[in-house]
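A single protein chain has been removed from this complex, and every other one stays in its place.
Labels run A and B following the written order; every chain starts at residue 1.
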Amino acid sequence: MSSATEQAKKEVMRRIRRSRSPKKVIKTFFHYVFLTVVTAIFFAPIAYMLIGSLKPTAEVLDGINGFVPKNLSFNNYLQVFATFNDESMGFLWRFYTNSILVSFVIVFGGLIVNSMIAYALARLRWRGRDAVQVLVILLVILPFEAIAIPLFFLLRDFRNTYFVQFLPFIASAFSIYLFYTFFIGLPLEIQESARIDGAGPWRIYRAIIIPMSKPVFASVTILSFLGAWSSFLFPLMMVDNPLYVPLPLEIQVYFTQPPTDWGPIFAFGVILVLPVMAVFLLFQRWFIQSVAASAIKG
Amino acid sequence: MAKAKKSKFGQDNLVGVLMSLPGLILLTLFVIVPFITAIYLSFFNVDFNMVQGPQFWGLEQYRRILVDPITSPIFYKALMNNMTFALIVVPAQTGLAVLLAVMLNAKLKGIAFFRTFFFMPVVFPMSLVAIIWALMFSRDSMGMLNGLLNLFSFGYIQPIDWLGDPNIALLSIALLSIWAGVGFQMVIVLAGLQEIPAELYEAASLDRANFWQRFWNVTVPGLRNTLIFVIIITTIFSLRLFDQVFILTKGGPIDATQTVMYQAVTSAFIEGNVGRASAITVIFVLIIIAITLLQRLVLRQNREVK
Partner (left out) sequence: MKLRKVIRLKLKKISAVAGSIAALTLGLGVMAPAHASGAQEITVWAMCSETGEIAAAREQVAAFNGYYEGDYHATLTCKADMGTAVKSTSVDQLPSVFEFDGENLAAYVYAGKLKQLDGLVPASVFSNELVSIQAEGTYKDGHKYSVSQYDSGLGLYGSKKKLAAAGIKDVPTTWSKAWTASRFTQVLSALAAKAPGKKALDIKENYGMGPGWPGYAFTPIVNSAGYQIVTNGKAVGSLDNAKVVSAFKTFASWKKYVDPSADDKAFENGRVGLAWVGHWQYPAFSKALGKDLVVLPLPNFGAGTKSGQGSHSWGIGKNSAGTELAAANVFLQYIMQDKWILNVTDQNGAVPATKTALNKSVNYRKGGALQLYADQLAASCGTATPTAKCVTVPRTISAAWPVINTAFGTAMQTIWNGGDAKTALHTAAVTIDQDNTDHSGY
């Protein structure tokens, strides 16, 4: 039997199986129902915050009535703006820029520093390379919490600066590892021929490796951004001047300050998370691909 | 044709070292030095409250954490809480992630819409998640969860003290952590699912295998590597538990949500007892390394067979 006929036969079998039997329709229906219910469960706390931010506090804390959109207004937001409008409490826009600045330097500084050392480990031969490789692998296992306390002790004279918030996090063993496994997987031939043509390692790195590595650069960008943006423990210990405080820390500060006014707290939460949600919605395919890609390498 | 620099230490000696230097300097300064400092400090009585300088204490910090009848129970309680938390969260979150990924792996219209919502909690900083849930966990009937329970049980279930009942507090923290983190795991599993060759499923269908048989004989084995990865990172995340506990329960009630990291941070940052915090950190690292190695050993054997 020719392969064309085999193909045709397979296609017919497939069509028969996929035909709209009532069983299939019911299955699909329940599938959607299940997905919708789970989505509602996942979205409920977020909706609670969104709706609550627009309601007066007394109506937020009212059991399931907290979900009912009644008496909506932007008063809570106005209150948040009014609280954060001078240097004593900090400026709302500044919490943003603090987070943006710190994340930006960590992410982009990290892309440069970590990819360079990963390339040197993956493709170059130099004295001490093997030792450094072992070192990086060991450090991947070490979670940040292992060094949070001693970092606090060593750097406490530099509290309330930007440097202390980003400098310790630019180099990341995990990022190095991601780059490393990707670079190792790149085909050698292009590099070899470039070498033969006389290109030095820098040139190869810039002109060949980087353009070929877009996926891993995207993954590392997104993963390290997520980590940097939501960082809480280290800022908690190192920053308490409102002019330098990043967003996730400030929301906790606002929460612990009496009175516990839930309306404005939720409003602040919305202000905090809306940009990230927007970025996420725009770039969700990249987000999701990065997370997936990091796993495949793991 | 330019000659590549040759030296007996390797062709690209200078470039290799140069390219590695920034990363190495930063890693040394901000990872290696602090880690060694932690080990060093753990042998001293170092306290921000003390006027006299650090006193050498040898193993006294460790003795107090591990052996002393008055001060060690809290550490073991914290450790046990971390383990309990991991034992709850790892299966629950992984299982849920697999379930959701399987549900999302269908070629239905608009599936990406659902995937967005499942992943959304991941982009929330944990501090914000904790604050939203703080209100949801309120122990009287005004709390959101209690309100929902009341509604769905027609008033049968009484309000639960989610964060104040020592038997439930850790579960509550686990619940919100799962909500916040499952999207992350789900996406990884989904990618793993999509790597399973379609032919395997077709072969199973041809053999008249039903859904469960297909699941256990094709899906799960195909996901083996992915699941290993997910389990390892979820375990490590559970051991690092801090943010939610600090914001919601401060280790209580009755140390029901005490964790190793929370102990370490409170010792250093709130009590100023840096020596004790460093000792806890060292113990913590040893535990993490042990668990990671153990997991990799046990699970890697299967991996290599494949």
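Throughout what follows, a residue touches a chain if its C-beta (ideal position, glycine included) is under 8 Å from a C-beta of that chain, and two chains touch if they have at least 3 such contacts.
The structure displayed is predicted, hence computed values, not measured ones.
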Selected residue (touches chain absent from view) among A:140, A:186 or A:253: A:253
Of A:47, A:101, A:140 or A:186, the residue in touch with the unshown chain: A:101
Residue among A:92, A:120, A:237 or A:291 touching the omitted chain: A:237
Which of B:22, B:54, B:222 or B:272 contacts the chain that the document leaves out: B:272
Residue of B:31, B:101, B:122 or B:135 in touch with the missing chain, whole complex considered: B:135
Residue ranges of chain A at the interface with the undisplayed chain: 57-58, 61, 83, 86-90, 94, 97-98, 100-101, 103-105, 108, 152, 156-157, 159, 161-162, 237, 240-244, 253, 256-260, 262, 279, 282-283, 286
For chain B, the residues touching the chain missing from this view: 45, 47-52, 70-71, 135, 138-140, 142-143, 164-166, 250-255, 269-272
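Note that only the chains that are shown with their structure count from here on.
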Gap in Å, rounded to a whole number, between the CA centres of chain B and chain A: 16
Contacting residues of chain A [partner chain B, same complex]: 17, 28, 31-32, 34-36, 38-39, 42-43, 45-46, 48-49, 52, 60-66, 112-114, 116-117, 119-121, 124-129, 132, 135, 139, 141-154, 167-171, 173, 176, 195, 198, 200-202, 205, 226, 229-230, 232-233, 236-237, 247-249, 251-252, 255, 262, 265-266, 269, 272-273, 276-277, 280-281, 284, 287-288, 291-296, 298
Chain A-facing residues of chain B, complex: 1-2, 4, 9-17, 19-20, 22-24, 26-27, 30-31, 33-35, 37-38, 41, 46, 100, 103-104, 106, 108, 111, 114-129, 131-136, 138, 141-144, 146-148, 150-151, 179, 183-184, 187-188, 190-192, 205, 226, 229-230, 232-233, 236, 239-240, 242-243, 246-247, 261, 264-265, 268-269, 274, 277-278, 281, 284-285, 288-289, 292
